[in-house]
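Every protein chain except one is present and positioned as in the full complex.
Moving on to chain A:
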Amino acid sequence: MGYWSPSGRRELCCVTHGWDLAHLMGSNRAFAPQKYNADYDLSATQSADTLAFVSLLEEKLLPVLIHTFWVDAKNYVEHTRKWYAETIPFPLNFFLPNAMHKRHLERLQLMWGDDYMEDEERLEKELYREARECLTLLSQRLGSQKFFFGDSPASLDALVFSRLAPLLKAKLPNGKLQQHLKSLQNLCNYCTSILSLYFPWDRGDPLTDAPRAAGTDGSEAEEDPHKWRKQLLSVLVGLVAMLGYAFLSGIVSIQRGSVGPASRQPITLEEEEEEEEE
C-alpha cells in the first residue's frame, strides 16, 4: 500500500486503491528511467502517441482526479479519509490523511492559479468539463480495440488503467466524473478486462465494495503474513536496540540480587519504538 512505498510517491496513492498500487508503481517506475522500454513492439509513431496521451492524462485528468478524491469535501470526508483512516496503522491515521489533503489542495491551487479560490465554481465546471472531454477522447481513441495499440498491452495501457480503475470502482458519494466514465461503455469494459486478465485474485466482491472491503478482507488477506513479520521484526529490532543502549550507557546494569528497576523501563519504551517503526 501507499505508505509502504519506498520512493514516497504518495501522490499516486491519492488516485489509486491499494489493491493495484504495487503493480502500478512498478510499471510507472519502469516508465521513467528506461524511456518506455515496456513498449518494445511499438512503432516510432506509436511511441510518440504514447508520450502525447501521457501528457493529455497528466494535464487534464490527473488534477481533476486529485480534486475528486482529495479536495471535493463530500468525497474526501465520506470516502477517502475514511478509507485511509481504516488502512493506515494506528498513530499515523490521525494526521496523515489530513496532511495529504492539505498538500493536494495546495498543489491544485498552484497548478490552477490563485483565482481558483475566488472563482471555485466556474473553474471547477471548466476543469471538470475538460476532464470529461479527456475521458471521451480516450474512449474514442480506444474504439473497439482491446488495448490502445491493438492486441497487446503497452505502458500507456498501464497508465490509463491506473487512472481509470480507481475512479470506476470507488464508491464516491459525489460521482460527477464517475458517472461520465460509466457512460463510456468501452472504457468500462477495458478496465474490467484488464482487471480480470492481470488481477485475477481481485476479481471477487472485495474491490467492488471498496472502501470498506479494501480495508478488511480484500487486502488484509494478502498482506497479513508480511504485516505480522514486519511488526514482529520491528519489535525485535527495537527491543535489541533499546536493551543494547540501556546496557552500554549504564542505565541498566546486571547485578545479582537487584532486578527491580530495570524490568520496568524496557517495556514502556518498547511500545513507543513499535509505533515509530510502523
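As a working rule, a contact is a pair of C-beta atoms (placed from the backbone, for glycine too) under 8 Å apart; a residue touches a chain by one contact, two chains touch by 3 or more; residues count from 1.
One rule holds for everything that comes next: contacts and distances are computed from a predicted model.
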item	value
Options "Small ribosomal subunit protein mS39", "ribose-phosphate diphosphokinase", "Trafficking protein particle complex subunit BET3" or "Metaxin-2": UniProt name of the undisplayed chain	"Metaxin-2"
Of A:113, A:150, A:173 or A:244, the one touching the omitted chain in the full complex	A:113
Positions on chain A contacted by the hidden chain, ascending	35, 44-45, 47-49, 51-53, 55-56, 58-60, 106-107, 110-111, 113, 115, 133-134, 137-138, 140-141, 143
